[in-house]
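As you look at this complex, bear in mind that one protein chain is not there, while each of the others sits in place.
Chains here go by letter, A, B and C, matching the order in which they are written, and residues are numbered from 1 within each.
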Amino acid sequence: MKKNEVIRKVMWGDLDSLGIVFYPRYYEWIDACGHLFFDSIGLNLKRLWEERKIEFGLVETSCHYFRPGRYHQEIRITTNIDALEEKTVLLKHVMHETAQGSLLVKGFEKRICLDVSDPEEFRAVPIPPDIHAILEKAAE
Amino acid sequence: MKKNEVIRKVMWGDLDSLGIVFYPRYYEWIDACGHLFFDSIGLNLKRLWEERKIEFGLVETSCHYFRPGRYHQEIRITTNIDALEEKTVLLKHVMHETAQGSLLVKGFEKRICLDVSDPEEFRAVPIPPDIHAILEKAAE
Amino acid sequence: MKKNEVIRKVMWGDLDSLGIVFYPRYYEWIDACGHLFFDSIGLNLKRLWEERKIEFGLVETSCHYFRPGRYHQEIRITTNIDALEEKTVLLKHVMHETAQGSLLVKGFEKRICLDVSDPEEFRAVPIPPDIHAILEKAAE
Partner (left out) sequence: MKKNEVIRKVMWGDLDSLGIVFYPRYYEWIDACGHLFFDSIGLNLKRLWEERKIEFGLVETSCHYFRPGRYHQEIRITTNIDALEEKTVLLKHVMHETAQGSLLVKGFEKRICLDVSDPEEFRAVPIPPDIHAILEKAAE
């Protein structure tokens, strides 16, 4: 199974008043890691949009928080495909801080294949066969 | 059942390249609406922290996305308690755009009562009885 | 001289570990208040872009910080035109907290008129006469 890893450092601006990561920041990283995962299997989401008017939009996202992230910790985010359907792909993102290896966050993004040729009205469509084949291979 | 409403306008900086709201922004609003909900029932989270060393930290969050939010739409966010346990409270946040009344997002925050008197090691504790009573009344 | 006022509450997610507003948040509000100012004089930046392929892009921004913003303070942001040239408009944004009336931040955005008909290469152009006339009137 294809896994993509990203290393990120917790910065001052990621923290709240308790000195721990403000949780919407995790979703920003998860979204970025989703794009980088697609990139790592040869699917650039910007080019898919521009060249084929296809986008993988969000249906549902979620996170479980195990331990709080703290200032200047290094975090490893590992992304893989957790489920693949006709129209949707479920990405799983797991975050560990690298010093102790503690689990911080498990996050999920359920993305649906959208035809965005009409910018005012996106329409869910089956994932095109060539793209589905790439995702299947990455999910094995 | 106590419900708190917040009206918010989608701004340019909330949008992504597709011209729709970038989903981590919804979680920023949900977090803000969580704080405003606590405020509305007489529980100020900053004072709880400072005066009683109690915080309602996140265990789990999730969102379902029904329609994308767009530039300068007015959004109404309605927050209420969906479940209350010994240590946790589940907040539900529903977002509609106000012009057509369309449902955009349903979000959940499961918050756990934490003793934060040791800033390096938060500890889950039962919600103190006086605070639990306030939450019970709001949940009815 | 036309002034536009926006009221905003400082939320938990705007704060850093010191319990004061993390300064990039001020720029997010300033950008939003810039858009709302244009709206208030009948210039919707999204429509200008879509219908006339004109955008007011940023050349320079700056902020002076006088006092820190804090949790759940109400902030009044007043926006007006500080200077108008052939191609550029300088917006001034002043932030006071409303309880004591203390000055928190003075910010500036120098925006230049761009022809964005080629999405890969924006080009600075003189502000079209009808739009310049609206800005002149607002600046008086």
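Note that a contact is a pair of C-beta atoms (placed from the backbone, for glycine too) under 8 Å apart; a residue touches a chain by one contact, two chains touch by 3 or more.
Worth saying up front: this structure is predicted, and the values here are computed from it rather than measured.
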**OP:** Please pick, from C:Cys63, C:Leu103 or C:Ala139, the residue that touches the omitted chain in the full complex.
**Re:** C:Cys63
**OP:** By the contact definition given up top, give the residues of subunit C that touch the hidden chain.
**Re:** 17-19, 22-25, 27-28, 31, 46, 49, 55, 57-65, 68, 116, 119, 122
**OP:** Considering the whole complex rather than only what is displayed, give the residues of subunit B touching the chain that is not shown.
**Re:** 12-13, 15-19, 22, 24, 71
Original post:
On subunit A, what residues meet the omitted chain?
Top reply: 11-13, 28, 31-32, 35, 39, 44-46, 71-72
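Following the convention adopted for this analysis, only the chains that are shown with their structure count from here on.
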Subject >> Numbering shared by both copies at the subunit C-subunit B contact, with half separating same from different >> reply: same
Original post:
Once subunit A is fitted to subunit C on CA atoms, what angle does the rotation have, in steps of 5 degrees?
Top reply: 180
**OP:** Two or more other chains in contact with one residue: find those residues in subunit C.
**Re:** 12-13, 71
